[in-house]
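Complex shown without one protein chain; remaining protein chains in place.
For chain A:
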Amino acid sequence: MDFALTEEQSAIFDMAYAFGQDNIAPHAQKWEAEGTIPKDLWPELAALGFGGLYVSEESGGSALSRLDATLVFEALSMACPSVAAFLSIHNMCAKMIDTFGSDELKARILPKAMTMETVLSYCLTEPGSGSDAAALKTRAEKTNEGYRLNGSKAFISGGGYSDAYVVMCRTGEDGPKGISTVVVEDGAEGLSFGALEEKMGWRSQPTAQVNFDNCLTATDNLVGEEGSGFKYAMAGLDGGRLNISACSLGAAQAGLNATLQYMSERKAFGKSIDQFQALQFRLADMEIELQAARTFLRQAAWKLDTGAPDATAFCAMAKKFVTETGSNVVDQCLQLHGGYGYLSDYGIEKLVRDLRVHQILEGTNEIMRVIVARHLIAR
(Lines give C-alpha, C1' and ligand atoms only; values in the text may rest on other atoms or scores of the structure.)
Protein backbone atom coordinates (compact mmCIF):
# COMPACT_ATOMS: atom_id res chain seq x y z
CA MET A 1 0.00 0.00 0.00
CA ASP A 2 1.34 3.40 -0.96
CA PHE A 3 -0.29 6.59 0.24
CA ALA A 4 2.11 8.94 -1.52
CA LEU A 5 1.06 10.98 -4.53
CA THR A 6 3.04 10.17 -7.66
CA GLU A 7 5.31 12.75 -9.23
CA GLU A 8 2.64 13.52 -11.84
CA GLN A 9 -0.05 13.85 -9.19
CA SER A 10 2.07 16.33 -7.24
CA ALA A 11 2.71 18.22 -10.46
CA ILE A 12 -1.04 18.30 -11.22
CA PHE A 13 -1.85 19.61 -7.76
CA ASP A 14 0.90 22.23 -7.86
CA MET A 15 -0.14 23.47 -11.28
CA ALA A 16 -3.83 23.73 -10.39
CA TYR A 17 -2.93 25.44 -7.12
CA ALA A 18 -0.64 27.94 -8.84
CA PHE A 19 -3.24 28.72 -11.50
CA GLY A 20 -5.91 29.23 -8.84
CA GLN A 21 -3.76 31.49 -6.70
CA ASP A 22 -2.68 33.58 -9.70
CA ASN A 23 -5.91 33.79 -11.67
CA ILE A 24 -8.87 33.03 -9.39
CA ALA A 25 -8.10 33.91 -5.76
CA PRO A 26 -7.41 37.62 -6.39
CA HIS A 27 -10.85 38.01 -8.01
CA ALA A 28 -12.99 35.61 -5.97
CA GLN A 29 -14.62 38.29 -3.84
CA LYS A 30 -15.24 40.59 -6.78
CA TRP A 31 -16.85 37.81 -8.80
CA GLU A 32 -19.02 36.97 -5.83
CA ALA A 33 -20.16 40.59 -5.58
CA GLU A 34 -20.87 40.67 -9.32
CA GLY A 35 -22.71 37.36 -9.17
CA THR A 36 -20.91 35.94 -12.16
CA ILE A 37 -17.63 34.42 -13.28
CA PRO A 38 -16.11 36.11 -16.36
CA LYS A 39 -16.48 33.76 -19.30
CA ASP A 40 -12.89 34.53 -20.33
CA LEU A 41 -11.67 32.41 -17.44
CA TRP A 42 -12.90 29.14 -18.91
CA PRO A 43 -10.81 29.01 -22.11
CA GLU A 44 -7.75 29.82 -19.97
CA LEU A 45 -8.51 26.84 -17.75
CA ALA A 46 -9.37 24.70 -20.77
CA ALA A 47 -6.00 25.45 -22.40
CA LEU A 48 -4.44 23.64 -19.45
CA GLY A 49 -6.69 20.60 -19.92
CA PHE A 50 -9.37 21.42 -17.32
CA GLY A 51 -12.27 21.40 -19.81
CA GLY A 52 -12.34 17.61 -20.02
CA LEU A 53 -10.51 16.34 -16.98
CA TYR A 54 -11.61 12.71 -17.35
CA VAL A 55 -12.79 12.87 -20.93
CA SER A 56 -10.86 10.41 -23.10
CA GLU A 57 -7.80 11.50 -25.05
CA GLU A 58 -9.54 10.58 -28.36
CA SER A 59 -12.18 13.18 -27.58
CA GLY A 60 -9.57 15.78 -26.67
CA GLY A 61 -9.77 15.34 -22.91
CA SER A 62 -7.03 14.93 -20.31
CA ALA A 63 -8.05 11.34 -19.39
CA LEU A 64 -7.23 11.81 -15.71
CA SER A 65 -8.29 9.31 -13.08
CA ARG A 66 -10.94 10.41 -10.59
CA LEU A 67 -8.27 10.55 -7.92
CA ASP A 68 -6.22 12.93 -10.08
CA ALA A 69 -9.33 15.03 -10.60
CA THR A 70 -9.91 15.36 -6.85
CA LEU A 71 -6.43 16.90 -6.65
CA VAL A 72 -7.44 19.48 -9.24
CA PHE A 73 -10.62 20.40 -7.35
CA GLU A 74 -8.87 20.48 -3.99
CA ALA A 75 -6.20 22.78 -5.40
CA LEU A 76 -8.59 25.10 -7.27
CA SER A 77 -10.92 25.34 -4.26
CA MET A 78 -8.07 26.75 -2.25
CA ALA A 79 -8.64 29.79 -4.47
CA CYS A 80 -12.46 29.68 -4.60
CA PRO A 81 -14.80 26.71 -4.05
CA SER A 82 -17.60 28.33 -6.03
CA VAL A 83 -15.49 28.60 -9.20
CA ALA A 84 -14.03 25.11 -8.74
CA ALA A 85 -17.46 23.55 -8.21
CA PHE A 86 -18.77 25.20 -11.37
CA LEU A 87 -15.95 23.57 -13.30
CA SER A 88 -16.93 20.23 -11.79
CA ILE A 89 -20.44 20.53 -13.26
CA HIS A 90 -19.12 21.23 -16.76
CA ASN A 91 -16.80 18.24 -16.46
CA MET A 92 -19.58 15.96 -15.26
CA CYS A 93 -21.61 16.84 -18.38
CA ALA A 94 -18.65 16.45 -20.73
CA LYS A 95 -17.88 13.04 -19.29
CA MET A 96 -21.50 11.93 -19.75
CA ILE A 97 -21.46 12.90 -23.41
CA ASP A 98 -18.07 11.28 -23.96
CA THR A 99 -19.08 8.02 -22.28
CA PHE A 100 -22.62 7.61 -23.55
CA GLY A 101 -23.03 9.91 -26.56
CA SER A 102 -22.94 8.79 -30.18
CA ASP A 103 -19.80 9.51 -32.20
CA GLU A 104 -21.74 12.13 -34.12
CA LEU A 105 -22.86 13.93 -30.94
CA LYS A 106 -19.36 13.78 -29.48
CA ALA A 107 -17.82 15.19 -32.64
CA ARG A 108 -20.36 18.00 -32.64
CA ILE A 109 -20.34 19.01 -28.95
CA LEU A 110 -17.06 17.95 -27.38
CA PRO A 111 -14.41 19.91 -29.30
CA LYS A 112 -15.89 23.23 -28.15
CA ALA A 113 -16.67 21.81 -24.71
CA MET A 114 -12.99 20.90 -24.39
CA THR A 115 -11.91 24.47 -25.16
CA MET A 116 -14.83 25.65 -22.99
CA GLU A 117 -16.15 27.91 -25.68
CA THR A 118 -19.18 25.78 -24.85
CA VAL A 119 -19.81 25.72 -21.09
CA LEU A 120 -22.13 22.89 -20.05
CA SER A 121 -24.76 22.77 -17.30
CA TYR A 122 -26.38 19.73 -15.72
CA CYS A 123 -30.15 19.72 -15.40
CA LEU A 124 -31.65 17.01 -13.21
CA THR A 125 -33.36 18.60 -10.18
CA GLU A 126 -36.85 20.07 -10.61
CA PRO A 127 -38.91 22.35 -8.40
CA GLY A 128 -40.86 19.29 -7.23
CA SER A 129 -38.17 16.61 -7.24
CA GLY A 130 -34.70 16.66 -5.68
CA SER A 131 -33.62 13.60 -3.75
CA ASP A 132 -36.38 11.66 -5.52
CA ALA A 133 -34.86 12.52 -8.88
CA ALA A 134 -36.50 9.63 -10.75
CA ALA A 135 -39.88 11.34 -10.19
CA LEU A 136 -38.89 14.14 -12.55
CA LYS A 137 -41.71 15.50 -14.71
CA THR A 138 -40.07 17.44 -17.56
CA ARG A 139 -41.36 15.70 -20.68
CA ALA A 140 -39.79 15.33 -24.09
CA GLU A 141 -42.06 14.29 -26.95
CA LYS A 142 -40.48 12.97 -30.07
CA THR A 143 -41.87 14.83 -33.10
CA ASN A 144 -40.88 15.06 -36.73
CA GLU A 145 -38.85 18.20 -36.00
CA GLY A 146 -37.08 16.75 -32.95
CA TYR A 147 -37.78 16.54 -29.23
CA ARG A 148 -40.29 19.01 -27.81
CA LEU A 149 -39.57 19.62 -24.12
CA ASN A 150 -41.99 20.90 -21.52
CA GLY A 151 -41.26 21.47 -17.85
CA SER A 152 -38.64 23.17 -15.73
CA LYS A 153 -35.41 22.48 -13.89
CA ALA A 154 -34.52 24.12 -10.59
CA PHE A 155 -31.30 25.34 -8.95
CA ILE A 156 -29.39 25.09 -12.22
CA SER A 157 -25.84 26.34 -11.89
CA GLY A 158 -25.13 28.28 -15.03
CA GLY A 159 -28.83 28.70 -15.89
CA GLY A 160 -28.95 31.52 -18.46
CA TYR A 161 -25.13 31.63 -18.53
CA SER A 162 -24.04 28.30 -20.00
CA ASP A 163 -23.95 27.47 -23.69
CA ALA A 164 -25.62 24.06 -23.55
CA TYR A 165 -27.71 22.14 -21.05
CA VAL A 166 -27.60 18.40 -20.45
CA VAL A 167 -31.20 17.70 -19.53
CA MET A 168 -32.70 14.63 -17.91
CA CYS A 169 -36.30 14.38 -19.16
CA ARG A 170 -39.12 11.90 -19.42
CA THR A 171 -39.62 10.24 -22.80
CA GLY A 172 -41.50 7.20 -21.54
CA GLU A 173 -43.17 5.61 -18.52
CA ASP A 174 -43.03 6.87 -14.91
CA GLY A 175 -39.98 6.01 -12.85
CA PRO A 176 -36.30 5.79 -13.72
CA LYS A 177 -36.70 3.72 -16.90
CA GLY A 178 -38.72 6.40 -18.66
CA ILE A 179 -35.96 8.99 -18.47
CA SER A 180 -33.67 10.11 -21.31
CA THR A 181 -30.87 12.62 -21.60
CA VAL A 182 -30.84 15.32 -24.28
CA VAL A 183 -28.60 18.25 -24.98
CA VAL A 184 -30.38 21.61 -25.37
CA GLU A 185 -28.27 24.38 -26.78
CA ASP A 186 -28.58 27.98 -25.64
CA GLY A 187 -30.88 29.91 -27.95
CA ALA A 188 -33.13 26.90 -28.60
CA GLU A 189 -36.74 27.83 -29.37
CA GLY A 190 -38.83 27.70 -26.18
CA LEU A 191 -35.86 27.79 -23.78
CA SER A 192 -36.06 30.46 -21.09
CA PHE A 193 -34.71 31.15 -17.63
CA GLY A 194 -36.08 32.34 -14.31
CA ALA A 195 -34.63 35.24 -12.36
CA LEU A 196 -31.18 34.75 -10.87
CA GLU A 197 -31.52 33.09 -7.47
CA GLU A 198 -30.30 34.97 -4.40
CA LYS A 199 -28.16 32.46 -2.55
CA MET A 200 -26.29 32.06 0.73
CA GLY A 201 -23.09 30.88 -0.96
CA TRP A 202 -21.75 30.00 -4.41
CA ARG A 203 -22.75 33.55 -5.22
CA SER A 204 -20.33 33.91 -8.12
CA GLN A 205 -22.21 31.15 -9.97
CA PRO A 206 -25.29 32.41 -11.76
CA THR A 207 -28.08 30.04 -10.71
CA ALA A 208 -31.55 30.06 -12.24
CA GLN A 209 -34.54 27.95 -13.05
CA VAL A 210 -34.41 26.62 -16.61
CA ASN A 211 -37.80 26.52 -18.36
CA PHE A 212 -38.83 24.51 -21.39
CA ASP A 213 -41.95 25.71 -23.16
CA ASN A 214 -42.42 23.50 -26.18
CA CYS A 215 -38.64 23.77 -26.40
CA LEU A 216 -37.23 22.18 -29.53
CA THR A 217 -33.99 20.22 -29.70
CA ALA A 218 -32.72 17.96 -32.47
CA THR A 219 -33.34 14.23 -32.26
CA ASP A 220 -29.59 13.85 -32.73
CA ASN A 221 -29.10 15.65 -29.42
CA LEU A 222 -30.22 12.55 -27.55
CA VAL A 223 -27.35 11.24 -25.43
CA GLY A 224 -27.03 7.46 -25.80
CA GLU A 225 -30.32 5.59 -25.79
CA GLU A 226 -33.83 6.59 -24.85
CA GLY A 227 -34.76 5.32 -21.40
CA SER A 228 -31.19 5.19 -20.12
CA GLY A 229 -30.97 8.80 -18.99
CA PHE A 230 -31.40 8.09 -15.31
CA LYS A 231 -28.62 5.54 -15.42
CA TYR A 232 -26.35 8.10 -17.13
CA ALA A 233 -27.27 10.78 -14.63
CA MET A 234 -26.47 8.51 -11.73
CA ALA A 235 -23.22 7.31 -13.29
CA GLY A 236 -21.82 10.80 -13.06
CA LEU A 237 -22.79 11.27 -9.46
CA ASP A 238 -20.22 9.10 -7.70
CA GLY A 239 -17.46 11.14 -9.25
CA GLY A 240 -19.40 14.36 -8.76
CA ARG A 241 -19.55 13.56 -5.05
CA LEU A 242 -15.80 13.13 -4.97
CA ASN A 243 -15.34 16.48 -6.69
CA ILE A 244 -17.64 18.34 -4.34
CA SER A 245 -15.90 16.74 -1.36
CA ALA A 246 -12.56 17.86 -2.78
CA CYS A 247 -13.98 21.37 -3.06
CA SER A 248 -14.86 21.31 0.66
CA LEU A 249 -11.45 19.93 1.52
CA GLY A 250 -9.46 22.50 -0.43
CA ALA A 251 -11.52 25.43 0.81
CA ALA A 252 -11.24 24.25 4.42
CA GLN A 253 -7.49 23.80 4.01
CA ALA A 254 -7.23 27.34 2.69
CA GLY A 255 -9.29 28.47 5.69
CA LEU A 256 -6.96 26.68 8.09
CA ASN A 257 -3.89 28.15 6.39
CA ALA A 258 -5.35 31.65 6.66
CA THR A 259 -6.26 31.02 10.29
CA LEU A 260 -2.73 29.89 11.14
CA GLN A 261 -1.39 33.06 9.57
CA TYR A 262 -3.92 35.26 11.34
CA MET A 263 -3.28 33.65 14.72
CA SER A 264 0.46 34.16 14.42
CA GLU A 265 -0.12 37.88 13.88
CA ARG A 266 -3.06 38.66 16.13
CA LYS A 267 -2.04 39.48 19.69
CA ALA A 268 -4.09 39.26 22.87
CA PHE A 269 -2.92 39.54 26.47
CA GLY A 270 0.61 40.25 25.26
CA LYS A 271 1.20 37.28 22.98
CA SER A 272 0.12 36.00 19.60
CA ILE A 273 -3.06 33.98 19.96
CA ASP A 274 -1.49 30.84 18.50
CA GLN A 275 0.42 30.59 21.79
CA PHE A 276 -2.71 29.80 23.82
CA GLN A 277 -3.01 26.08 24.39
CA ALA A 278 -6.80 26.01 24.23
CA LEU A 279 -6.59 27.50 20.72
CA GLN A 280 -3.67 25.29 19.73
CA PHE A 281 -5.84 22.27 20.51
CA ARG A 282 -8.50 23.63 18.18
CA LEU A 283 -5.88 23.96 15.43
CA ALA A 284 -4.68 20.42 16.08
CA ASP A 285 -8.24 19.09 15.86
CA MET A 286 -8.81 20.87 12.55
CA GLU A 287 -5.59 19.45 11.13
CA ILE A 288 -6.52 15.94 12.25
CA GLU A 289 -10.02 16.22 10.78
CA LEU A 290 -8.75 17.52 7.45
CA GLN A 291 -6.08 14.85 7.13
CA ALA A 292 -8.65 12.15 7.92
CA ALA A 293 -11.01 13.67 5.34
CA ARG A 294 -8.27 13.79 2.73
CA THR A 295 -7.27 10.17 3.24
CA PHE A 296 -10.90 9.01 3.15
CA LEU A 297 -11.64 11.02 0.01
CA ARG A 298 -8.63 9.65 -1.84
CA GLN A 299 -9.50 6.12 -0.82
CA ALA A 300 -13.02 6.54 -2.18
CA ALA A 301 -11.60 7.96 -5.41
CA TRP A 302 -9.23 5.02 -5.67
CA LYS A 303 -12.20 2.66 -5.23
CA LEU A 304 -14.06 4.39 -8.06
CA ASP A 305 -10.97 4.30 -10.30
CA THR A 306 -10.37 0.60 -9.67
CA GLY A 307 -14.05 -0.29 -10.11
CA ALA A 308 -14.42 -1.64 -6.58
CA PRO A 309 -17.91 -3.05 -5.96
CA ASP A 310 -18.33 -0.82 -2.90
CA ALA A 311 -17.20 2.33 -4.72
CA THR A 312 -20.66 3.95 -4.64
CA ALA A 313 -20.95 3.44 -0.89
CA PHE A 314 -17.46 4.82 -0.34
CA CYS A 315 -18.16 7.88 -2.48
CA ALA A 316 -21.32 8.47 -0.44
CA MET A 317 -19.50 8.01 2.87
CA ALA A 318 -16.68 10.28 1.81
CA LYS A 319 -19.10 12.93 0.55
CA LYS A 320 -20.97 13.01 3.85
CA PHE A 321 -17.83 12.97 5.97
CA VAL A 322 -15.67 15.37 3.98
CA THR A 323 -18.35 17.99 3.34
CA GLU A 324 -19.36 18.04 7.02
CA THR A 325 -15.73 18.16 8.11
CA GLY A 326 -15.07 21.02 5.69
CA SER A 327 -18.00 23.02 7.05
CA ASN A 328 -17.00 22.35 10.67
CA VAL A 329 -13.44 23.43 9.99
CA VAL A 330 -14.34 26.70 8.26
CA ASP A 331 -16.80 27.45 11.06
CA GLN A 332 -13.94 27.04 13.55
CA CYS A 333 -11.75 29.20 11.32
CA LEU A 334 -14.35 31.95 11.54
CA GLN A 335 -14.53 31.61 15.33
CA LEU A 336 -10.74 31.82 15.64
CA HIS A 337 -10.72 34.95 13.48
CA GLY A 338 -13.10 36.56 15.98
CA GLY A 339 -14.92 39.64 14.74
CA TYR A 340 -12.68 39.85 11.70
CA GLY A 341 -13.85 36.44 10.54
CA TYR A 342 -17.36 37.85 10.31
CA LEU A 343 -16.19 40.61 7.95
CA SER A 344 -16.14 39.89 4.22
CA ASP A 345 -12.62 41.31 3.80
CA TYR A 346 -11.01 38.32 5.45
CA GLY A 347 -12.68 35.83 3.10
CA ILE A 348 -13.55 33.39 5.88
CA GLU A 349 -17.30 34.04 6.08
CA LYS A 350 -17.43 33.40 2.32
CA LEU A 351 -16.03 29.92 2.88
CA VAL A 352 -18.64 29.21 5.55
CA ARG A 353 -21.38 30.26 3.12
CA ASP A 354 -19.89 28.52 0.08
CA LEU A 355 -19.36 25.16 1.76
CA ARG A 356 -22.79 24.90 3.36
CA VAL A 357 -24.47 23.80 0.13
CA HIS A 358 -22.02 20.93 -0.30
CA GLN A 359 -24.06 19.09 2.32
CA ILE A 360 -27.16 19.52 0.17
CA LEU A 361 -26.25 19.04 -3.49
CA GLU A 362 -24.91 16.07 -5.44
CA GLY A 363 -27.31 14.10 -3.23
CA THR A 364 -28.03 15.45 0.24
CA ASN A 365 -26.03 14.07 3.11
CA GLU A 366 -29.25 12.36 4.21
CA ILE A 367 -29.32 10.48 0.89
CA MET A 368 -25.65 9.61 1.45
CA ARG A 369 -26.68 7.85 4.65
CA VAL A 370 -29.46 6.05 2.80
CA ILE A 371 -26.89 4.72 0.31
CA VAL A 372 -24.53 3.66 3.07
CA ALA A 373 -27.26 2.01 5.12
CA ARG A 374 -28.60 0.08 2.12
CA HIS A 375 -25.09 -1.08 1.36
CA LEU A 376 -24.68 -2.25 4.97
CA ILE A 377 -27.97 -4.08 5.17
CA ALA A 378 -27.59 -5.75 1.78
CA ARG A 379 -24.19 -7.09 2.72
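Everything below uses one rule, namely that a residue touches a chain if its C-beta (ideal position, glycine included) is under 8 Å from a C-beta of that chain, and two chains touch if they have at least 3 such contacts; residues count from 1.
Rule of thumb we're sticking to: contacts and distances are computed from a predicted model.
J.: Leaving aside the chains on screen, match the unshown one to its UniProt name from "Hemerythrin", "Electron transfer flavoprotein subunit beta", "Aspartyl/glutamyl-tRNA(Asn/Gln) amidotransferase subunit C" or "Probable peptidoglycan glycosyltransferase FtsW".
T.: Result for the unshown chain: "Electron transfer flavoprotein subunit beta".
J.: Tell me which of A:Glu8, A:Glu58 or A:Asp285 is the one touching the absent chain.
T.: A:Glu8
J.: One chain isn't shown here. Among A:Leu48, A:Ala107, A:Leu343 or A:Val370, which residue touches it?
T.: Per the contact definition at the top, the residue touching the missing chain is A:Leu48.
J.: If you put the missing chain back, which residues of chain A would it touch?
T.: Considering the whole complex, chain A reaches the absent chain at 7-8, 10-12, 14-15, 18-19, 47-50, 53, 57, 62-64, 72.
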